[in-house]
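Just one protein chain is left out here, and the rest sit where they should.
Residue numbering begins at 1 within each chain, and the chains themselves are lettered A and B in the order written.
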Amino acid sequence: MHNCIIEDDVHIGQNCYIDSNCIIRQGTKLSDNSFVGANTILGEHQMDFIKDHKSHHELIIGSNAVIRSGSIIYTGTRIGNYFQSGHQVTIREKASIGNHCSIGTLSDIQGYCNIGNYVNMHSNVHIGQESVIDDYVWIFPYVVLTNDPTPPSEELQGVHVHSFAIIAAHSVILPDVDIASDSLVAAGANVTKNVEEYAVVGGNPAKKLGDVRNIKNHVTGEAVYPWRFHFKRRMPWEDSDFVTWINGLSEN
Amino acid sequence: MHNCIIEDDVHIGQNCYIDSNCIIRQGTKLSDNSFVGANTILGEHQMDFIKDHKSHHELIIGSNAVIRSGSIIYTGTRIGNYFQSGHQVTIREKASIGNHCSIGTLSDIQGYCNIGNYVNMHSNVHIGQESVIDDYVWIFPYVVLTNDPTPPSEELQGVHVHSFAIIAAHSVILPDVDIASDSLVAAGANVTKNVEEYAVVGGNPAKKLGDVRNIKNHVTGEAVYPWRFHFKRRMPWEDSDFVTWINGLSEN
Partner (left out) sequence: MHNCIIEDDVHIGQNCYIDSNCIIRQGTKLSDNSFVGANTILGEHQMDFIKDHKSHHELIIGSNAVIRSGSIIYTGTRIGNYFQSGHQVTIREKASIGNHCSIGTLSDIQGYCNIGNYVNMHSNVHIGQESVIDDYVWIFPYVVLTNDPTPPSEELQGVHVHSFAIIAAHSVILPDVDIASDSLVAAGANVTKNVEEYAVVGGNPAKKLGDVRNIKNHVTGEAVYPWRFHFKRRMPWEDSDFVTWINGLSEN
């Protein structure tokens, strides 16, 4: 479109749509069928460029990405296929992000972190350095994953969020905390200790409030967790259900 | 000004000021006497455009708007007169916003919501889909109105904030909660249940702490709530007082 700045040594795949005012810097590789919203910066400079005005690194983004307007993604990062971002998202260097991830408006991925596949972050999520997020994790608005046990220090210890865990809105997770699979951190929780599998935790400081398997839909009265048996939008079992899908995988 | 991209089928009223680097997309109607800050996107594309590169909808913004730099407002939304935004605000599709509203820097209006007249949101407010906000409501920084009772799910149930209510900074309101008229949610509250008229609630989980009518100004010792009897800036009773104004209305 208009006013885009595409530097040398940029690879843009087939059938991509690059909207106006984008800056795509040296070293960026964007795969096929991707959409890049207006005012986006792909391949943002790291600190070495700020100092020497010439260092460059590589940003790799897979196919079928949708990067909404105003986002900034650094070099030194690698993102899988079917990525979606909201607006004004920042993703710094040394972030590794899997396939089918979605990162909402105003989220701030601080880099030096590992994010799996099918991870969904809603708006305004802050992922500190050294965080590890496994597959199929949900993180809701204004959640902060911290990393410094005795701030300010140089010894960062990231949070580890395991598969199928859910962190509801406005929660803060303290450094080095382990959020086990299938657990649910309730909205507004201040999580200072590890969270067990299937546990529901909430409060400040967070305490165990119950077991996810006892939570019912307040209309139908049916169980709603583990969520993979009840929710399928944008999941690999979207066209059938989790059990059929996982059985199909093991049969193949 | 410089480098603006004004697409076809855009209506800009008289006496508008459009600053540099703005993108105003097809279907946008901006009324008279409005100011649009630099780097703003009016009429941002919805998901259908991302897929087909051609769908367009309508964005209607009333007269006397002040939209500060870096904001992004989608098509499919309608905003009344005398609107003010801060910087880097995002307003998605299917938001209905009345007259004389103000939405602060970095706020994120997720769309599919109804916002009345004279609603003031400070910086960094998150309004989930299906929220309903009546007239004369105040919402302060880092407040989140959630909507999913059992995340992740497809059954969104918005918060309803009634007229003259106040939600102080850093509070999170759980899905389907009703915040009654003239109530005050204290800073940092985690509101899990309905809030009664005139109630002050706070804490995690929030409990009733008192009645707004008992709160005094710590200097003068005078009552300060309901606030409409004590505060008038940018309100329709700015030139007199609330009682005179409301009596004038009923006499006419």
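The rule is short, and it goes like this: a residue touches a chain if its C-beta (ideal position, glycine included) is under 8 Å from a C-beta of that chain, and two chains touch if they have at least 3 such contacts.
Since this is a predicted model, take the numbers as computed values, not measurements.
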item	value
Option from B:38, B:60, B:132 or B:246 whose C-beta touches the chain left out	B:38
Selected from A:23, A:60, A:132 or A:215 as touching the chain missing from the view	A:23
Residue touching the undisplayed chain, where the options are A:72, A:103 or A:161	A:72
Given A:35, A:142 or A:242, the one touching the chain that is not displayed	A:142
Residue among B:25, B:56, B:87 or B:162 that touches the chain left out of view	B:87
Missing-partner contacts on chain A, residue numbers	3, 5, 21, 23, 39, 41, 44-45, 50, 53, 70, 72, 88, 90, 106, 108, 110, 124, 126, 128, 142, 144, 146, 148-155, 170, 172, 174, 190, 204-205
Touch residues of chain B, complete complex, unshown partner	1-3, 17, 20-21, 35, 37-39, 66, 69-70, 86-88, 105-106, 120, 123-124, 138, 140-142, 166, 168-170, 187-188, 190, 202-204, 215, 217-219, 224-225, 227, 230-231, 233
